[in-house]
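Notes follow once the structure below has been shown.
One protein chain is absent from this view; the other protein chains keep their places.
Presenting chain A:
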Amino acid sequence: MAVGEVMRMEIPAGGDMSVTSPELHVLAVDDSIVDRKVIERLLRISACKVTTVESGARALQYLGLDGDKGASGLKVNLIVTDYSMPGLTGYDLLKKIKESSVFREIPVVIMSSENILPRIEQCLREGAEDFLLKPVKLADVKRIKELIMRNEAEDCKTLSHSNKRKLSEYIDDASSPSSSSTHGDSSAKDFPSSKRMKSEDEKFSSLL
């Protein structure tokens, strides 16, 4: 799975299948130099690789989403962005990422010093994974990391389970051509509702 792959497990070549725990690479976006320093440390101390940028525009540049070819460096597993920034706000950045077929799988967390409910709702509706109230604490970062890791684990389960189901449906279809098939909806029944469910189905229908 190339597109949408967010975690790469390192399996050493030649024998021993013990897997080293993967490190999340986080892209942190904040126009405040003080906050960049703090979030960087919070993430590093939580065993994440961190890249900080000072604006939404720079974030898009880093991802290679700004029209210029050549995305830089490491794959990004999580984007943590401030909401209030000059130019592109965190919300604008969130929208651009969710509109991108390549990057929309990347979870985006919004940070804000203002506890404005409509703002929070707007971000969650647009697909933000979570919303952190500043000043960000170590407990917040730990929670987010656990959330992301758990989602990744669920995705892996969803993937293999859905693949088996699609395969058995295909086999059924092949044996009885008149049967109506329901590609895509069946997987939604058995799993707890998740924002990511829709995008998983879209991904699979493109594979069929």
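We take it that a contact is a pair of C-beta atoms (placed from the backbone, for glycine too) under 8 Å apart; a residue touches a chain by one contact, two chains touch by 3 or more; residues count from 1.
One rule holds in what follows: contacts and distances are computed from a predicted model.
Using the UniProt record as the reference, specify the protein name of the hidden chain from among "Histidine-containing phosphotransfer protein", "Cytochrome c oxidase subunit 6C", "Proteasome 20S subunit alpha 8" or "General transcription and DNA repair factor IIH helicase subunit XPD".
"Histidine-containing phosphotransfer protein"
Quick one: say which of A:Leu74, A:Val102, A:Ile116 or A:Leu138 touches the chain that got left out.
A:Leu138
In the full complex, which of A:Leu42, A:Ile110 or A:Ile148 touches the chain missing from this view?
A:Leu42
For the chain that got dropped from the picture, name the residues of chain A it touches.
Residues 31-35, 37-38, 41-42, 45, 84, 86, 113, 134-135, 137-138 of chain A touch the chain absent from view.
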